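Yeah, one chain of the complex is gone here, protein chain that is, but the others are all in their spots.
In order of appearance the chains are A, B and C, and numbering begins at 1 in each one.
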Amino acid sequence: MRLFEHEAKSILREYGVPVPNGLTYSLGGELNLGSLRSPFYVKAQVPVGGRGKAGGILLARTEDEVIAHIKRISGLMIGGHPVSSILIEESHVIEKEFYLSIVVDRTLECYTLIAGSEGGIDVEQSSRMSPETILKVPISPLREIRDFDISAISMHLGVAPALLKPIVHALWGAMVSMDAELVEVNPLILQGQRLVALDSKIQIDDNALFRQAAISSLPPRGRSAEEAAAFSQGLNYVGLDGEIGIIGNGAGLTMATMDLVKSNGGRPANFLDLGGGALSESFKRGVLFLMALDRVKAILINIFGGITRCDEVARGIAAAVAEKGYKKPVVVRLLGTNEPEGRAILEAAGIGAFSEPAEASSRAIALAGGRT
Amino acid sequence: MRLFEHEAKSILREYGVPVPNGLTYSLGGELNLGSLRSPFYVKAQVPVGGRGKAGGILLARTEDEVIAHIKRISGLMIGGHPVSSILIEESHVIEKEFYLSIVVDRTLECYTLIAGSEGGIDVEQSSRMSPETILKVPISPLREIRDFDISAISMHLGVAPALLKPIVHALWGAMVSMDAELVEVNPLILQGQRLVALDSKIQIDDNALFRQAAISSLPPRGRSAEEAAAFSQGLNYVGLDGEIGIIGNGAGLTMATMDLVKSNGGRPANFLDLGGGALSESFKRGVLFLMALDRVKAILINIFGGITRCDEVARGIAAAVAEKGYKKPVVVRLLGTNEPEGRAILEAAGIGAFSEPAEASSRAIALAGGRT
Amino acid sequence: MIGERSHVMIQGITGREGAFHTKQMLEYGTKVVAGVTPGRGGASVEGVPVYNSVRDAVSKHPQIECSVLFVPPAFAFDAALESIDAGIRWTIMITEGVPIRDSMWLINYAKSKGCKILGPNCPGMIVPGKAKMGIMPSIAFSPGRVGLVSRSGTLTYEAAFTIKRSGMGISRAIGIGGDPIIGSSMLEMVQFFESDQATDAIVILGEIGGRMEENVAAAISAGQVRKPVVAYVAGFAAPQGKRMGHAGAIMDEGQGTAKEKLESLRSAGANVAERTDDLPRLIGSSLNKKR
Partner (left out) sequence: MIGERSHVMIQGITGREGAFHTKQMLEYGTKVVAGVTPGRGGASVEGVPVYNSVRDAVSKHPQIECSVLFVPPAFAFDAALESIDAGIRWTIMITEGVPIRDSMWLINYAKSKGCKILGPNCPGMIVPGKAKMGIMPSIAFSPGRVGLVSRSGTLTYEAAFTIKRSGMGISRAIGIGGDPIIGSSMLEMVQFFESDQATDAIVILGEIGGRMEENVAAAISAGQVRKPVVAYVAGFAAPQGKRMGHAGAIMDEGQGTAKEKLESLRSAGANVAERTDDLPRLIGSSLNKKR
């Protein structure tokens, strides 16, 4: 789960990273700049990068300018996202911009500290063009940050260890205690004898939300209202623009099912993985969710039961189909654990089940009015 | 470094282990029992076990009895140690006695939690006779105590996990943060719904004293005034009752030198290891220390220089011999790093150096008036 | 490597999934000798004795060399730690939804004890016709000489079933798990199959994300894998996933698209399948080519 900038900054402030003074303005609310000093940055809060180029970050010298900017920014769509709120911050004089982050390193199976001597929005480019500007320090999860880690970063950035130490420890503290996959400050600027994080990203591990109460109680956020709705129903869902609703069990099989539909000339309407021993209730919710989508013309369910049991799947599908308002065709491919029981349930509900994914896929495309 | 009972208990109390109410009485001081409730235990503070059998722990019902007991106990020598102070504590009704400790496990190279269902002074015997009364739980230093560790102990002792958890965590906390080699509570008694540590031992790793300021500022303690004096001069010294003063570099060589003296019919006066790159100053101090001991008739110095350099050794010996009051013969065996320089220095100081330990040993025994 | 003779323990054996799959494993011939559920010691599931702790189970069954873990995410950390600390060589974490912090720590810790983790979020391992330490539906697998390693559970079954119907079979199928951080990598398992005398050809089933498939491709290019490799990667139709801030790009974890992965495998010399039902044909032809 990706946090908004203002959420990430309030966490980092708590852990001891200096961030600009600022306030979060809720759209439609009262504006009160309080003791904030001009000039201000007015920043759209969206869960993607590229805000600056999209006009989502503007400089204001007066309260009137702030109000005008809010008006302009409020209406923007950035990377397909409406602006959820607006952060207004004091601006800072930038002497030097750095990049600093901690990330989960999939290859080394540890944390990795990344320090860039050329921070700012172009850090990706400088990391490609001038890899020597980037220092990567892998840190085993079995250990803590030590002074020699700080020294390495200090040497690389040319910033005194005493200045960096509290920042790095704060990022580490947030990373570990918040179950983050990423904690990033960029740019981290040097102003006099002080480092300030002008922007920040935090990505929380979704698997850890059960023990991150403060994070899991934040409002859901997604690419779209549709995805937010799916999230709130506990569905592992991604929306696409096709007409074949897809349900699979396991991310791999679900993706392979989408690939098959696509290669047969159909267009997947979504990704919906109900893997890992999902019970009938999830399947019912999933089928009903897809049925409610206008663009969906047929639903293809591809199940190879392992920990997921075919009878549970069938019960869920049958329950969904039995609901009032059922209109759209459902094609099921069913194989694996408790398959006979599952087939019997589907049969009783008048739903045919295929064994071959290719056949099921072709049937779904045909029912959706496709070419096959 | 072994802490006295009252020191260990004050540490454990800080970490959250319930211990009896009590006060430490300094010999010759005023006695004020304050709010302590009768009956009392009057306990000699000595750095060895076996106090009870030596009459060092007595029960008193009145202040007068306490005073009488103090008088009796003050004069005791227990295991060769004078009583350093006296702990007076409220007595407890014992429903059940347990044993609980954390120790550095040399074989597994980790910590090991030990829980005994039959605590008290006979725990060693019950561990031999009824090994099933003892549970050992190894804990890697890379991890922390987890609930399943507590459960294992709880099952073994038949004590609720909720009662044990704070105690085990306290022992663990003390063990790790105090750089202990041993934290032991025995007996740990159950009284109603409360566990209380009636006695406790803590052994601190001498190597860690540099970062355990609170411990290293405690008064030195040793087998004797002689050893305390050596300790305060930074000497790794153990006193024995022979007449040949022994200095070696490295514990192994020093012990082998003692073995050689003994097998040649002499008697070592001490163990003094000046290993690990000791500088001339240590050698000077070491030689002077041995010269000052009445029982020492000759000093045998056995050096095979690796990180210890023969010239440093020789300079130290020469400086000691040059001090006023030099009376006792010094026999040196010198070999290894910078040996020629070392020999030259000894020669200039009029001290002969041997190459063979057996020869040097025989010479020292002869000079001490021995049989060889 | 664990196999048909290995004694197996089930953690979370009294739970719904644990009990169900214990029965399945026993029926398949697996030597399930003990189960663990704290507080349920003394019970039995499908004739398998249940213990309160791994310590208890191992003291009674010292030959256990594999634990299969069906414990909910919030308790998986302690359960796996118990298994590792008891010296059990393989801990197979079936559990889905384990926090990355937990699995990452466990994977590193297990190394300090000389133990291996498979998963989490994985279907386990099966030696068709002999034993399974996991949740694979037995129907999908027939014995044979194809080694299968996969990041996806259900895709494993799909591929194995396709191979079965073609008349070929599987020497061993290993589901390494779909999480970003897993205990046994695709390359490690490919290396196992390379040295496994029961295996003639290797099938890898990849997914978008990470660099596991690229690492296998690099090993093939370096000549470390001489047996034929057939690869399928799921996710051509998948949308671009979330990116980890700038760090994702700097770490060169990139998007790891299906196309990129398949390309790197193809140019390393692997046979690549566009659909799972293409696998048997490609396995057959690559075996013929090698002969």
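The definition used in the following text is that a contact is a pair of C-beta atoms (placed from the backbone, for glycine too) under 8 Å apart; a residue touches a chain by one contact, two chains touch by 3 or more.
Just so it is clear, the structure is predicted and the values come from calculations on it, not from any experiment.
Visitor: Per the definition of touch given earlier, which of B:16, B:39 or B:141 contacts the omitted chain?
Guide: B:141
Visitor: Taking the entire complex into account, which one of B:18, B:82, B:173 or B:336 touches the absent chain?
Guide: Among B:18, B:82, B:173 or B:336, only B:336 touches the chain that is not shown.
Visitor: Hey, which of B:29, B:252 or B:352 is the one touching the hidden chain?
Guide: The one listed residue touching the chain not shown is B:252.
Visitor: Just one of C:44, C:112 or C:285 touches the chain that is missing; which is it?
Guide: C:112
Visitor: Any idea which of B:4, B:25, B:41 or B:99 touches the chain not displayed?
Guide: Looking across B:4, B:25, B:41 or B:99, the contact with the absent chain belongs to B:99.
Visitor: Take the complete complex as the reference. Which residues in subunit A touch the chain that isn't displayed?
Guide: So the residues of subunit A touching the unseen chain are 137-138, 140, 142-143, 146-148, 151-152, 155.
Visitor: For review purposes, identify every residue of subunit B that touches the missing chain, sorted by number.
Guide: That gives, for subunit B, the contact residues 2, 49, 99, 101, 103-107, 109-112, 114, 116, 123-124, 127-128, 134, 136, 140-142, 176, 179, 181-182, 184, 186, 201, 203, 205, 207-208, 210-211, 238, 240, 248-253, 255-256, 258-263, 268, 271, 275-277, 303-309, 335-337, 339, 357-358.
Visitor: Residues on subunit C that touch the omitted chain in the whole complex?
Guide: Interface residues of subunit C facing the absent chain: 108-109, 111-114.
Simple rule for what comes next: only the chains that are shown with their structure count from here on.
Visitor: How is the touch graph of the chains shaped: line, ring, star, complete or other?
Guide: Shape of the chain contacts: a line, open at both ends.
Visitor: Centroid from C-alpha atoms only, then distance subunit A to subunit C, rounded to Å. What do you get?
Guide: Chain centroid spacing, subunit A to subunit C, equals 26 Å.
Visitor: Find the geometric centre of each of subunit A and subunit B from their Cα atoms only, then give the gap between the two centres in Å, rounded to an integer.
Guide: About 58 Å separates the centre of subunit A from that of subunit B.
Visitor: Could you please state the distance in Å, as a whole number, between where the Cα atoms of subunit B are centred and where those of subunit C are centred?
Guide: 52
Visitor: Could you pull out the residues of subunit B that touch at least 2 other chains?
Guide: Residues 142 of subunit B touch two or more partner chains.
Visitor: When you check subunit C against every other chain, which residues touch at least two of them?
Guide: 109, 112
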